[in-house]
Each structure stands twice: as C-alpha cells, then as structure tokens.
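Data first, discussion second: the structure below is written as structure tokens.
Here the complex is missing a single protein chain, while all its other protein chains stay put.
Lettered A, B and C in written order, each chain numbered from 1.
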Amino acid sequence: MTGRFTPGIAAILGLLAIYVFVAVLAPWIVPHNPLRQILLLRLRPPLTYSPSAGWFLLGTDDVGRDLLSRVVDGARASLMVGALSVSVSLLSGTVFGLLAGWFRGWIAIVVMRIVDIVLSIPAILLAVLTVAVLGPSFANLILVLGLTRWPRYTRVAYAQTLQVATLPYIRAAEMAGAHAPRILLRHILPNIAGPLMVVATTEFGLMILFEAGLSFLGLGIQPPYPSWGSIMSEGQNYVASAWWMTVFPGICLFGVVLCVNLLGDWLRDRLDPRAQSR
Amino acid sequence: MSAALEVSDLRLAIGGVNVVDGIAFSVAPGEVMALVGESGCGKSLTAQALLRLLPRQVRQTGGRILLEGEDITALAERRLRQIRGRRISMIFQEPQAALDPLSPVGAQVREASGLASAAAREAVRRMLAEVGIADPDRRIDQYPFELSGGMCQRVMIASALISRPAVLVADEPTTALDVTIQAQILDLLRRLAAERGTAIVLITHDMGVVADIAERVAVMYAGRIAEIGPTAAVFSRPRHPYTALLLAAIPRLADEPKSRLAVIEGSVPQPSEYGAGCRFVGRCPFADARCNAEPPPLLETDEGHFSACWHTERLA
Amino acid sequence: MLRHIAGRVGQAVVTTFGVLTLVFFLMRLSGDPTLLLVPQGASAHQIAILRHQLGFDRPLIVQYVAYLRQLLQGNLGTSLVQRMPVASILGSRIPYTIELAAGSLVVAVGIGIPAGVAMAVWRGSLVERSLAALVFAGQSMPTFWSGILMILLFGVVLGWLPTSGVAGLPSLIMPSIALGALSMASFARMTRIAVLDELSRDYVAAARARGLSLGAAVARHVARNAAIPVVTVAALEIGNLLAGAVIVETVFAWPGIGQLAIQAIAARDFLVVQAIVLFVSFVFIVMNLLADVVYAVIDPRIRLSS
Partner (left out) sequence: MNPVLAVDGLVVHFPARHGPPVRAVDGVTFTVAERETLGLVGESGCGKTTVSNAIVGLVQPTGGEVRVAGMPVRGADRRTLREIRAKAQIVFQDPATSLNPRMTIGAAIGEPLLVRGLARGRELRERVAALLTEVGLRPEHASRYPHQFSGGQRQRIVIARALALRPALLLCVEPVSALDVSVRAQILNLFVELQQSHAMACLFVSHDLAVVRHVCDRVAVMYLGHLIELAPRDALYTTPRHPYTRALLAAVPEPDPALQRAKPRVPLQGEIPSPAAPPQGCVFHTRCPMAIAHCREEVPAWRHLGETIVACHRAEETPAP
C-alpha cells in the first residue's frame, strides 16, 4: 500500500491483462464448444479424458458441457458487463457531478437529491427489481447496472468539483475569459479525474460481483450462455458430489475482483499524498 | 547557571540524507532562543526532535539532547511520556488545529496537568487566567471552535506551561495570527519566560519576531546552523553571508521605498542536491573551491557569536 | 441542533417520496404492470379484467395519487398470488432477516472496526499487511461463493454446522459470515482512513507533546473524531446488509425477505417485491437519519449551534 510501482502491482496488472486477453479471445481459445452437451459425460471430475471428445481439464457440468470452456466464456460476460456498465455510469455520473458542482444552486439541489434517492434503494435490490420488471437480458443488465450506479460517481465528481472550483487557478481561468465548457473540460475535469478513476476501479470489481450475483439468482445472463454466477448456481445443487462446478468459476471470479480491488487501492494511495507522508 | 536544554551535534536523516546535520545550541532558564530559517531548513524537525516526536520516516542518526542535564536521546518511550508536558512541552503553528475539536479546552489543559479532577479545575482556571484569558470560568468549558485563533494559542500555552516545564518549544506560534494578536502572544511569552524561568526555543521564519523577543538566535540554512549568537550582534554585525543577505532582503519601515532589495539568487537546495561542502555554496557571492569541497566549521568570531563560513572576514 | 435535525428529517421525507416515486415508475417500465401480476398462462380477457380491477387502465397521475395514498395509510396491497395482505407476508419474514442482519453486523463491526484501528495505528507493519489481506478477501469474495464453500467445508465435509434453514444460533453463523464479510471490509477500510486522517492532525501531536501515549491519544481524542465518518458508514452498511440478504438467504435457504423476494419474482408476485424494496429503502433512510443525529450529538459545532 505504498503507491509506488512495485513488482506486486506489476503482477496484478499482468494477471488482469491475462483475464482481458482470455475474455477477448474466448471464442478462439476454448477447447470445446461451451454450449455442447455430452450427456454421457455428465459431472466428470477435472482431468477427465474421453477418447472421442478429448481432455476435460476442469471436468464437466451437470449436462456434460466442458467446464473450462464455460469458465473461459464466462470471463467474457463478466468483463463485458463490468466494462460497459462502468462506462455508462462513469460518463453520466461525471457529467451530472460536474454540472452540479459548477453551477451549484438549484441544479445541484435537484441532482444531489436524485442521487440521494437512487442511493437510498440498495443497489442489488434496485437491480433485482428492475431486471425482474424488464425481464433478464444482457442489454437490460448493462442498463440496470449503469442506471443504478451513476450516483456514486456524481457524488465524487460533485464534491471534487466544488473543491477544485474554489482554487485560484479556476478564478484565474475565469479572469482569462474562458467560458464554462473550457473551464470544466480543461481545468476541472483533468484535476478530478484521479478520484473518479479510483471509484471506477472499485465499481468495476463490484459490477463483476453484481453480474455474478444476479446471474446466480437467475436474473442475469440467461442459460444456456455461461456466466460464472450461473455456472455456480447450477453447481450449487451438486456441491457435495461435483465441487469443481462451484470452486473453479468462484476462483476466477474472486481472482479478478481481488486484482481490481488491489489496483484500486494502489491508485488511491498514489493519488492521496496523505497516505505517503507521516 | 546550567542550561535548561543543551543540544549537541543533532543529526536527523530522511532516507539516508542528513536533513538536520550537526545542530548544536543551548538555552538557559528564562532565556528565549530563536531558531530562524526559511522553509526546508530543518527548524521544525529540530523542534520535533527535542520532544522525541519525529515523523516515522525521520531517524535520529547522531547527537545528544540534554534536558536539565539528563540525556533524553536514549530514553524509552515510557520515560519520555513522563518528560513530555512535564519538563519539556510544545506549542504549534495552527492553534485551532492543535486542539481536539470535540473536547472542551479546559479538559485539554487539564490533560497536561496530571492532576485529579477537583484540584485540577481550579489549577486550570488559574492557568487560563495567567495566560490572559478573560472570563476563564466560562472559557474552561468551551470548545475550540468557540474561541478565536489568538485565544486558542493562549489555551495551548496554558496547557504547555501548567506543569511548569523547564523548556517550551514554540513552533511558529504566531505565524497563523494577525499582527496585533501576534504582539499580544509575543508579550505573553516574554512575560511567562521571565516570571516562570521557562527556557523557550522559538522556531520562526520571521526576523521581526526574532528581533522582538529572542535573546539569542541561531540562523539555520539547509539543515545546518549558519550563524548563532546574541540577537543584537547577529542583526547588527552578521558574520555569515546568508544572514547578511537575508537581513538585507527584508523591506523595512526605514528603507527608501521602491528601492532595489538585496536578493539571494536561486532557491533553497533540495536535500538530494546537498554537496560535500557548504550548503549555501550555490547562492553565495563569496563561494570558491574550498567552499565546494569542505563544510566550514562553526567558529567563534566574537564573544558568544559563531559563524560557519570560510569567508567570515570578508563581512567585517 | 434541533434546527439541524429538523432539516435532516425534512430531507429524509423528500428522499422517501423520491423513492416511492422511483419505484412507482420502475414498476411501469415494462409498459403494462398488469402483466407482472397475473399468473402465467392467463388469457387476454382475464388480464383485461384484472387491469381494470387494479386500476391500471386509469391515467398515470391518478394511479400515482392512489398509490401514494394507499402507501401513506400503511397499506402495501394484497398479494394476488397468495391472496393475503402483503404486509402480513412481509411481517412473517422480517424477523428472520433482522436476525441475519444483526448477526452480520456483529461480524462486520466486531472485526472491521478493530481491524481498521489496528491497520492505522500499526501502519506499515506486518499486522497491517495481514489485516489488509483479510480486508481484501472480504471485499472481493462473492457472498454466494463463500457461502457455498462454507457449506461444503463445515456442513458437508466436517458436518459441524447445519447447511441450511433456521435451527438456532449455529445456523446463523455461516450466513452471518458470508453476508458480513463485505461490510467488514468497508468498516475496516473506512475506520483505517478515518483514524489515519485524525492521527495526522496537529491535535494528536499536541496531545503526545503533553505526555499522552499514542494509545491514550487514540482513546481520548482520535476515537471520537474518527467515529463521525464511521457512523456514516454504519448506516450505509445496514442498508447493504438487508439488500445482500437476497443472495445469502437464497444460498442458505434462510426464510427472510431476501429469499421471499426471489420466490416472489419466480411466482410473479410483484407487489411483494415492491414492498420489500420500499421496506429496505425506508430502513436505509431512517438509519441515515439516525447517523445524522448521532453526528450532531458527537460534534459540539452542531450540538451547540442554535
């Protein structure tokens, strides 16, 4: 937790790069079709070899699909949902926060009240309700996660903008004759980007957890398409006999979220001079 | 008379560089001794070292601190706690920040007294009155936010002196205050030093404050003492080019307006830029090869007046 | 102080209204809320009758006023699936969720706050690093996964604890840990930052210069100052615990409102889902309000303001 570039942070970035790499190349690197069921090979343990179908390194699931291929494909769903929902909420949340912090007055009152309202409905419940009403689908998942999480960014962007807006260099930009858009984009945004990136990183981990949780509950990625959450949900019924169905996707999920959280923490320490001195 | 505080060859290091490098001075009971210098000269670190309350990244790599003859550099934390606030205490630059916002000020003064509650309240009340707080019976139960900056500094002084320590370390005690309030606080410190025989180590960057209150002054530059001596002598006959230039750089009420002020070219070096010789060498008009190679020793030029410069005679 | 609290109550009322409004519109996002309430396989005619019965054919604003009026009377409606008042369905489940939330809060606060203080005080030491590992694990572990792993280990393999359902205190242990882990991480992080923040302030240096030990300075001065942000987190986390119950209760077959929510979605019993969302949000708002009151009591700058 020092904020310097250490071998530890390099390892974390490397691991995240592998995740991204696997997710992007999933269709080309999976050993089996993740959807193909071989009912004769149901619930086989890891390192199963079948003369007709080949190796099943992580075993098979309850309908005889290759677990490794499903986990690899699941990475795709996970990271896509994380990246897209964070982009949607980061963008909208930052815009609202900037505007509220710069113009203050009634704009800020209205925006921040809406933020309070949305944040008053705990995010998982809000997502559960919305997905249940709209019906589960990939697009709805992104929409829901994006729409429920923007207030996090708005709060940070608002507080930071208020703070930066009082600094003399913003006064100087006004004195220079710069108009609001230029001040917001050239002077304020670059100086509040750091804290926003920290929030975005932690939120990225949280969104991956949310996606898994919703899929676990049957409200996320719909079968037969694999998601780490839904694989584990299927595996829960066989936990006593086929542990691999819950353990392997769980490790992948835990690993990526852990890396993201460690990265977020590192970013935070790097940005916060308080953490370094004393 | 034996010194209340005697510091010899104090060295403090951050990451291998001695940011305080061989500081030595002593203060007699009732005397006000100023450590003056610009930001980064190591005066505040020296102050913290006197109470052995250094930030974690700073290590003491040498020197001794004798408090009433007792070496406190080797003491265990437990013993130090009995010394802090009882025999040596400290006041700070931002009086309002140096008080816990959630505790009544009286309670914070009492904390330093080590007295039980019944006797303590009366002692605190008397101490608050002594530092010039009007209506101490009311103030004692108030919170820092209800008091002005000057008043908070008086409270800090009360808490620092209630146990009658031999030494008070005052770290920029008036820098955050207005001039009229500064004058009040300086008068108070002067009076308390005289009445109670407290030795005061005053850390400041303000030559005016030094001229007002200090009997002796040590001028610090980049972690070393450039010059030390009686205030009157240092101001009237500076024996180090840094002191001389610093004094000439200050606009005074007696100067010709809009005249050109003396300037010290460049800026204070970073610890990473310290060379083998004199640390003022990059900005000094007298610098030569010797200054670059060898650090000048602190030598007595007049009685009680020491300077660390190879070219002292050129200032005469 | 009263003025301050009155202001906060006013804000809470506005927020509550906002939540009610938001939920009202969310329920109508799909276009026809009737479709959410009928059992599967209902005929078009049946749906039309129901729509009229429930008033969903009236103008939106009329529906909204009726909805608010009904809720303000404390009437959460009647479940069409279970043919029972929603309030009583909810009422029978809430105690279980409160039990679970309380257990999780004990885990979260009991581990999180001491861990946070220790991490701040022993900064850079082995203590901090090992606790940091615990915090990161708690923060990154999906609750359902840790739940299933615990079931596998302590329930199936070792047989120490019941794997699901309610059976006294032992059955509460695993779900509380699973649910509390994330909050524990939040408490630890927030406490660490708050304590570090306060430790860097001059008043701590001043207290130590008076002869207080670091421990005494933390106990007498830092603790109260650092409590302010931590109390705020506590309010937030209680809401999160109630919401997180949705997943944990499903894993452990815990008969609280979380499990009820998922069952209700499966049974297309949306009035129950709506009621759960409103209930949890309301608790969340009240907890935040309580945090504001505590804040006002701790801080003399607010307490003494007229």
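Following the convention adopted for this analysis, a contact is a pair of C-beta atoms (placed from the backbone, for glycine too) under 8 Å apart; a residue touches a chain by one contact, two chains touch by 3 or more.
Everything numeric here is computed off the predicted structure, so don't read it as measured data.
Participant: Which listed residue, A:Asp62, A:Glu174 or A:Asp269, touches the chain dropped from view?
Facilitator: Looking across A:Asp62, A:Glu174 or A:Asp269, the contact with the absent chain belongs to A:Glu174.
Participant: Using the document's definition of touch, tell me which of A:Gly135, A:Pro190 or A:Pro224 contacts the absent chain.
Facilitator: A:Pro190
Participant: Take the complete complex as the reference. Which residues in chain A touch the chain that isn't displayed?
Facilitator: So the residues of chain A touching the missing chain come out as 167-169, 171-179, 182, 186-187, 190-191.
Participant: What is the set of chain B residues that contact the non-displayed chain in the whole complex?
Facilitator: Spelled out for chain B, the touching residues are 38-39, 148, 150-151, 178-184, 186-187, 205-212, 231-232, 235-236, 245-247, 249-255, 257-264, 267-268.
By our rule, only the chains that are shown with their structure count from here on.
Participant: Among the chains, which one keeps its Cα centre farthest from the Cα centre of chain A?
Facilitator: The chain farthest from chain A, judged by C-alpha centres, is B.
Participant: Could you work out how far the Cα centre of chain A sits from that of chain C, in whole Å?
Facilitator: Here the centre of chain C sits 21 Å away from the centre of chain A.
Participant: In whole angstrom, what separates the CA-based centres of chain A and chain B?
Facilitator: Computed value for the inter-centroid distance: 53 Å.
Participant: Among the residues of chain B, which ones contact at least 2 other chains?
Facilitator: Residues 56.
Participant: What residues of chain C sit close enough to touch chain B in their complex?
Facilitator: It comes out as residues 123-124, 201-203, 205-213, 220-221, 224-225, 298-301, 304.
Participant: Quick check on the complex: what are the chain C residues that touch chain A?
Facilitator: Checking each residue of chain C against chain A gives 11, 14-16, 18-19, 22-23, 26-27, 29-30, 36, 128, 132, 136-137, 139-145, 148-149, 151-152, 156, 196-197, 199-200, 239-240, 242-244, 246-247, 250-251, 261-262, 265, 270, 273-274, 276-277, 280-281, 284-285, 288.
Participant: For the complex, give me every residue of chain A touching chain C.
Facilitator: 1, 113-114, 116-118, 120-126, 128-130, 132-135, 205, 209, 212-213, 216-217, 219, 229, 232-233, 235-236, 239-240, 243, 246-247, 250, 253-254, 257-258, 260-262, 265, 274-275, 278
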